[in-house]
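Just passing along the structure, written as structure tokens.
The full complex has more chains than appear here; those shown keep their coordinates.
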């Protein structure tokens, strides 16, 4: 069912936790559907220097969170926004068809956290 | 614990017993005759089937002619429901069931709704047991069938089928019970229960997969489900799964012979498990009635975590168990049973079902009680839901 890589990222998730005073934070998903992903980003000069997550969800949800945080680290905001759920799933050597929706959550979490960062920037600038 | 699996999912399926396989083997080798044929090889196969039928009848306190073999619990349920609905539709088109039936009952009923039947789904109480009075209130003109499971496959609650059958009989309504989880766990006596139809499945009591039976009380109006050859007195066509039927017969004989001893052993383990989990872990609840439940079933909900993750971590530790989380099946809604007893979606997602069997020991329970708290807290540490509770709580 799950690839070795998925199981590895599930059992040893990278970047679990919170970032104090993160530059961008967002929570996506719905506990009703059994999946919530919370993403924390630390951003310096337009580059994501750290990422952490917390996830309530299945093995695929945890593994994609872990992989997504790995993938955004070191990337510019623009690059990070290009990351698709497909790319995350591929980086994990694929997901079962009925688990692809869990990877959508990862893509949404990145985008939402960056949006949070951008809107904070905006309000900083306007203030 | 290297390599060894601790199997805690006996409600999903059970291993085939050695003695059962031994009785099946001739019918997988030399005794390959088709039971419908008249030469010796065929007559031997026929005899084997009839012995199995006798054993099933004896186990259920039924008459031999009331037992029909099927391809499993799902076929038995489909046959009972669709067969009775179609055969009695002139008398009415209303059927009563509960909200916690297995999909093998609910989905045929959904199908029948599409064909113009009306179904009332009686809700269960928070402890997972249906109130017979509510079933009675659901009866109306045109009610032809009531189907209530004897024991629930997820939360293990035992339903008051006998009381319901009594109510139904007064009104001349046919009663079916899905006893797939009950047979081999609690005594099942069709005469005492007073039901007209009863489904069972061999692989739930150490028999083979893909074979089951339907008890049909003499005189019950029902259509065949599979039409074709004259097997099973023209009521269930198809060359018989001889080895499977032989296995079913032996398995039910063994299961009913040792029932009270077996149940007592499992109940003791179950209680140890329940007490242990409730005392060692917080934010946890036991689903289903504490006492009126199968001796081998424990079902918990752990708040803030999700069931599939829990199962995967248990699997890594060599433990096989089950969950009512939707993520297990990749669908959106968690178990309809857990929702029916009033759990919130997010709580239902964090459920764990442990169902014990004869291969389980005290040590197995100890091991589970050792690893489970660690796993639960590890998953909670990862959970954004737990975060807010911790913050709010301290």
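First chain written, first letter: the chains are A and B, and each begins at residue 1.
Just so we're on the same page, contacts are C-beta pairs under 8 Å (C-beta built on N, C-alpha and C of every residue); 3 or more make two chains touch, one makes a residue touch a chain.
Since the model is a prediction, treat every value here as computed from it, not as a measurement.
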Since only one copy of each chain type is displayed here, what is the full stoichiometry of the complex, written as a formula using these labels?
A x1, B x2
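Methods note: only the chains that are shown with their structure count from here on.
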Residues of chain A touching chain B in the complex:
2, 7, 10-11, 13, 16, 18, 27, 31-38, 54-59, 61-62, 96, 98-99
Any idea which chain B residues touch chain A in the complex?
304-309, 312-313, 316, 325-332, 334, 345-346, 349, 381-385, 387
